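As you look at this complex, bear in mind that one protein chain is not there, while each of the others sits in place.
And now, subunit A:
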Amino acid sequence: MSEVTVRKQRPKHLAIHEIRLPLPGIVSILHRVSGAGLFLLLPFLLFLFGRSLGSPETFATFEAVVSHPLAKLVLLGLLWAYLHHFCAGIRFLLLDLHQGLDLPSARNSARIVLVVSLALTVIIGVKLW
């Protein structure tokens, strides 16, 4: 009796650079990425929130920190993450309610989520800075 067990070579296709995600797939993975990013930077956001509400002196520290170019860049990224998570979340809630389940509407709503969250990021970003 042979001891050798030949494992059947199942086809695997995990070449991420070759997989072409459709628009709804891009919205979905960005929902996860934006959520993870927001989670990782929660301490920074809580720190800023605490400084902004502590006293007039800590409010001044808050203003100094958020006016730093690097902090501005990070906050702009977080603003996009929040807005994308928000818009994509509303889309997922509507899908849960069986709204727009067919392929053309699903692709269309995915495009709307990407465009609206980017546009809102630009508008709010320009208004704040």
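One rule holds for everything that comes next: contacts are C-beta pairs under 8 Å (C-beta built on N, C-alpha and C of every residue); 3 or more make two chains touch, one makes a residue touch a chain; residues count from 1.
As a working rule, contacts and distances are computed from a predicted model.
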**Asked** Which one, "Aspartyl/glutamyl-tRNA(Asn/Gln) amidotransferase subunit C", "Succinate dehydrogenase hydrophobic membrane anchor subunit", "Cation:proton antiporter" or "Transmembrane anti-sigma factor", is the UniProt name for the chain you do not see?
**Response** "Succinate dehydrogenase hydrophobic membrane anchor subunit"
**Request:** Out of A:Leu21, A:Leu73 or A:Ile90, point to the residue that touches the absent chain in the complete complex.
**Result:** A:Ile90
**Request:** Can you work out which residue in A:Pro56, A:Pro69 or A:Pro104 touches the chain that's missing from view?
**Result:** A:Pro56
**Message:** Considering the whole complex, not just the chains shown, which residues of subunit A touch the missing one?
**Reply:** 32, 35-36, 38-39, 42-43, 46, 49-50, 52-56, 59, 86, 89-90, 93, 96
